[in-house]
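Of the protein chains in this complex, one is absent; all others appear in place.
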Amino acid sequence: MQKREILDFFTKNRSMSVGISILLIYLIAAIFAPLLSPHDPYEQNLDVRLSGPSREYPFGTDQFGRCVFSRILYGARISITIGIAAVLFGLIIGSGLGIIAGYRGGLTDLVLMRLMDVLMSIPALILALAVVAALGRSIPNMILAIGINALPLFARLSRSSVLSIRTMEYIEASEAIGTNSFNIIRYHVFKNCFSPLLIFSTLHTASAILMAAALSFLGLGVPPPTAEWGLMTAEARVYLRQAPYLVIFPSMVILVLVLGFNLIGDRLRDMLDPKLRF
Amino acid sequence: MDEKPLLEVKNLSVNFYIRHGVVNAVTDASFKIRKNEILGLVGESGCGKSVTALSILRLLLEPPAKIMGGRILYKGEDLLEKTEKEIREIRGKEISMIFQNPLSSLNPVLTIGFQVSEPIILHQNLKNDEEVKRRTVEILRQMGIPEAEKRLKEYPHAFSGGMRQRTMIAMALSCNPSLLIADEPTTSLDVTIQLQILKLMRNLRRDVGSSILLITHDFGVAAQLCDTIAVMYAGETVEYGSAVDVLKDPKHPYTKCLLRSIPRIDVDIERLEPIKGSVPNAMNLPDGCRFHPRCPYMIEDTCEKIKPEARQLTEGRLVRCHLYGR
Amino acid sequence: MDLIEMRDVKKHFPIYSGILPKVVGHIKAVDGISLSIEQNEVLGLIGESGCGKTTLGKVALRLLDPSEGSIFFEGIDIAKKKHDDLLSFKKKTQIIFQDAHSSLDPRSSIGLSVEEPLRTHKMFQDRAKRKERVVELLEEVGLESEHYDRYPHEFSGGQKQRICIARALALDPKFVVADEPVSSLDVSVRAQILNLLKDLQAKYHLSILYISHDISGVKYISNRVAIMYLGKIVELADQNEIFKNPCHPYTKVLLSSVPVPDPETREEVKLLKGEVPSPIDPPKACRFHPRCDCCTPECKEREPELRRIKKGHFVRCLSFKDLG
Partner (left out) sequence: MRMKKYILKRLLWIVPLIFLVQTLLFLLLTVIPGDIAVLIATPNAPPETIEALREELGLERPLIVQYIDYVTSVFRGDLGKSFIFRLPVSEILVGRLINSLELVTVGMMIAVVAGIPLGVIAAIKRDSLYDRFICTGVLFGISVPLFFIELMTILIFGLYLGWFPVSQRGGPIWTVEGLRHIILPALCLASICLAMIVRLTRSSMLDVLSEDYILTARSKGLKERVVIVTHALKNALIPVVTVIGLQYGFLFGNTVVTEVIFDWPGIGRLTYESIIMRDFPLIRGAVLCIALVFIVINLLVDLIYLRLDPRIEYD
């Protein structure tokens, strides 16, 4: 694409550019957290406990006198990692299973999809809680707990795309030529599954981040004193009346990041596949 | 011939404003239908014939559509100037419409009986449910639906294609309209069923005396049913005249070429003569005469620059072409 | 010589039902069809929707596996062969679909689509040579080399069908099934594609099974014509014979139902009574008897054979009396 075209694209897609800008800001915050943060996120300074936003502490300090702004910057690393990793887990395994089920059909399809039904029959957050209860609190376990919920969704989506692609005549035309299944999947099915999967991945990253925040908020995500937004909110709950900003800042940060993913996902859907509905 | 027309469309023009630009769906459509007449509006897909039909009943969604100009006179009154309430009184009662795809035109979650009785309840002052039901069954039976009474409670998906189109026609005719607009009523049907539907429409004119505006892309269908034919190309009516005149002695190059390019069952043809190129994009229409890039009779320096006006050749015969200039 | 010969081919699709799915019936889409197509011949197959004509076309190319019967291609029965052994058969046969739009992968460039058969059959390993061949094919069907890198959505319906034809020709096939190739096109473009098919057929001596419900189109392009009703061939004859002298009652009604674009020949045509019966449970004996005006008691009892009434003219009807 030419420079002009890129510029054109962004002026015409305002919500998309807002979303991308949000993501970029968060990425910068996550990558350069050590450079950008004014304080050590774990350094306690009991002299300045629960002090409101000031020049020294832009977002104030928490009950241990830690700099909320610095903690939020560091928190970006965790939330983004968990969100993206959980979706990648669901995307790779789930859509792999879905494509196999959709293309092979028959018994394979039946068994795989019934297993997905089992995962679907437990509400997402409850399943995540159960997984964390079994495995214990840690970042990889959270990724797994959230990723498992994404499995059946990706499997169903990719299966239904495969089924609709399979009925297309270009697949039949390809079979008429004598192309084998492997090449048909490689040349035709993958390419055409791509856009619904891309859209769904973006939108699902938003829910994954929300779920991670909820898990941490319940104290079943990452262990303290990790700087994680959900956990920070949970810890600030007790001081809701005294220091509402302790709740507002980390929550707003989650809200904006999730909003960013949703903006991009919505716009992608409108552009690539307006018939899709999630 | 000088009888006052039932419906007259004069220089109708409709645009669609969509994200990518402006679509000139109809730019200059003119024709008239007399009482008890069947007019065929013939043209290829995208020539604006359906949009014209929808504009008559003001069924276009505005936006994106916008009627840019022209008049649609029904019994001497301009339909375009009527209020929403007034036009609703005309819809279904005075003028009714049937559509191309009889499956998607029937509501899948409502019963046949409900859908057919709706216009009856709305437009006819019947005393009670019993009478409404009687009328519903009667009209369905007239349209050749066997065991109509039993089928009132069925849903459209249980009907075959031909039966669905009969139901649509029954719905359209339930209030004895003066004008029936039929938008490609047989396109999605098999030939044997097409024949049944065409016969139904012919009888309708004979028995009820309705006028019909038949929209089709098939010259065969038009020839078998219509008294008069208007040919449309790229949003304009290019030729208008009696069916015999237009089909036996076409004047406009588009009509001529189109007739030469269709295979026929009644004549042995060694080789078809296709029209070169393809139908122009309605967002980017050629200047001058819209047919000139595909026209074998193009006059240099004239056709690509000057837009031809519709000229009257003989009584009731109009052609929009520079070849028939003064 | 016959290039392809189908002998008593059947294709029944099972219908499942019940809690533990079991077969409760069959859709008898193709129910015992014998048909052969010679080299350099266009066989038109006419039938109304749901009569099984598309299924027959797909079975002939082994896109669907026949339930019964044999299909001889160049003398070899390919009906029971494993899919892996069909590669050389598939190389010599091709299909063109009705909807050119959905038969092109929207995310593959035109060049990539047309070259797919070459890649699959490992011809022209050299990239430049392969591209050369693709461009040659595009030009053959009336497109230009600059279209190579474009995507399907940039083309009109007629052009897309040309691309499909180019793809079908890539491997120099001997037998092509054309399933309603012009039905979804604009009227003014149909003639272009029909002529293109006709020219290419003559140039490459192709055998074509031309499937359509558009009877005039079939008349124009075919050498021989078969009429299909509910999974069976009811009449088969040379093109001029069948249109001049249709013998089966169904053929007669069908052919006279076609509206002629001549307002002066408006005849009152006989209407066909009733509806097409379900292919799950077709009428016993003659399948057409419930709708037939010439139905005799025998027609309800005995299943008619496809019998020869004169050279090259076959009819499946008991009440037809051969006068000639």
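Brief remarks on what is shown
Order as written gives the chain letters A, B and C; numbering starts at 1 within each chain.
We adopt the following convention: contacts are C-beta pairs under 8 Å (C-beta built on N, C-alpha and C of every residue); 3 or more make two chains touch, one makes a residue touch a chain.
Note that this is a predicted model, so its numbers are computed, not measured.
Touch with the chain that is not drawn comes from one residue among B:L59, B:L126, B:V208 or B:L259, which is B:L59.
Interface note: of B:K10, B:K35, B:R71 or B:R88, the residue touching the hidden chain in the full complex is B:R88. One of A:I122, A:I139 or A:L163 touches the chain omitted from the figure, and that residue is A:I122. By the touch rule set out above, chain A reaches the unshown chain at residues 114-115, 117-119, 121-135, 206, 210, 213-214, 217-220, 230, 233-234, 237, 240-241, 244, 247-248, 251-252, 254-255, 258-259, 262-263, 266, 277. Interface residues of chain B with the unshown chain, by the touch rule above, are 54, 57, 59, 88-93, 96-97, 99, 101, 104-110, 118-119, 122-123, 155, 157, 168, 171-172.
FYI, only the chains that are shown with their structure count from here on.
Ranked by C-beta contact pairs, the top interface belongs to chains B-C. With centres taken as mean Cα positions, chain B sits 52 Å from chain A.
Within chain B, contacts with two or more other chains are made by no residue at all. Contacts with at least two other chains are made by no residue of chain C. For chain C in complex with chain B, the touching residues are 48-49, 156-159, 186-192, 194-195, 213-217, 219-221, 240, 243, 253-255, 257-266, 269, 271-272, 275-276.
Within the complex formed with chain C, the chain B residues making contact are 44-46, 160-163, 190-192, 194-196, 198-199, 217-224, 226, 243-244, 247-248, 257-259, 261-266, 268-269, 271-276, 278-279, 294.
Residues 168-170, 172-179, 183, 187-188, 191-192, 194 of chain A are the ones touching chain C in the complex.
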